[in-house]
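What follows is a structure written as structure tokens; I'll ask about it next.
What you see is the complex with one protein chain gone and the rest in place.
Right, chain A next:
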Amino acid sequence: MEANQQIKVMPSPADLTADDFARIGADEKQAEIIQRESVSALKDAWQRLLSNKLAMTALFILIAIALMSIFGPLMSKFNYYSNDLLSGNMKPNSEHWFGTDDFGRDMFVRTWYGARISLVVGLVAALIDLCIGVVYGGIMGFFGGRVDTIMNKFSEILYAIPYLLVTILLLVVMEPSLVTIIIALTITGWINMSWIVRGEIIQLKNREFVLASRSMGAGSGRLLFRHLLPNALGPIIVTVTLSVPNAIFAEAFLSFLGLGVQAPVASLGSMINDALTGWLYYPWRMLFPAVLISLIMLSFNILGDGLRDALDPNLKN
């Protein structure tokens, strides 16, 4: 129907002259013009992440928790270490918003303070893992051959030793403190990262852009840090994100054994451990730190999954 109508509107072929036609063709100059703003891979991934509602919620929750862990303790007139034995084990009320613990310490301040310690442990441990893992894995992957074999065997041997046992041993020997806990957590924590980096580098190093750079005289350092690692950034970011909750969990686990931060300093793990003794009678002492630690771990896991989807769309299942 429509086709018929169009034909009617069009002038009959006999009426057309040569002037009615113009050569359109492909303008080579126009073809070179970039119509849209060029989008780097990372920016592209960021856009994808922005459209992932679940991951953005997780990110938002994490930012909110981080802000509260910084400013929360300032909002109350109490501090995390002062005992007040007369007002111990109080239920949440207008004075003590989250109640008090068995020493009468304010739970609101302690919970956010504990979240601060847990986040610091998680983030710093993950960053140290990142630094060691990237260097070690980068060397393994980049140089290959015998260097790779020996370094890889070494990391495999270390990895076979259960990391929590090593961590426990170290903390039994060293005085437990924030610094020693982070050291103990990173002593084997970097291995996973090094394997991820190694795998990526091995895949990338035979690609054309590396060859091009090498033929222009780029040295090993430049190749590794300017070309290979930036291209391996996606998996590295995902691994870092997912290793934060692991470190937070490990710290909580150590606190459970009495090897975490020592009172009156609190971490979410040590607060949960403290709350265990009277928890059937004073559930709120357990509730707030437990909910917070679960929320933190949940958010990091969801964010990590979201980042994985955003950075590597091929992987999405």
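Everything that follows uses one rule, which is that a contact is a pair of C-beta atoms (placed from the backbone, for glycine too) under 8 Å apart; a residue touches a chain by one contact, two chains touch by 3 or more; residues count from 1.
Heads up, the rule we're going with is that contacts and distances are computed from a predicted model.
Novice: Suppose you had to identify the omitted chain by its UniProt name; would it be "Protocatechuate 3,4-dioxygenase alpha subunit", "Chromosomal replication initiator protein DnaA", "Sulfate-transporting ATPase" or "Oligopeptide transport system permease protein OppB"?
Specialist: "Oligopeptide transport system permease protein OppB"
Novice: Tell me which residue among A:Lys43, A:Lys153 or A:Arg207 touches the hidden chain in the full complex.
Specialist: Of the listed residues, the one touching the omitted chain is A:Lys153.
Novice: Touching the left-out chain: which of A:Met68, A:Val135 or A:Leu257?
Specialist: Candidates A:Met68, A:Val135 or A:Leu257; residue touching the omitted chain: A:Leu257.
Novice: Among A:Leu42, A:Ala66, A:Val135 or A:Val166, which residue is in touch with the absent chain?
Specialist: A:Val166
Novice: List every residue of chain A that touches the chain not included in the displayed model.
Specialist: Residues 153, 156-158, 160-162, 164-166, 168-170, 172-173, 245, 249, 252-253, 256-259, 272, 276, 279-280, 283, 286, 290, 293-294, 297-298, 301-302, 305, 317 of chain A touch the chain absent from view.
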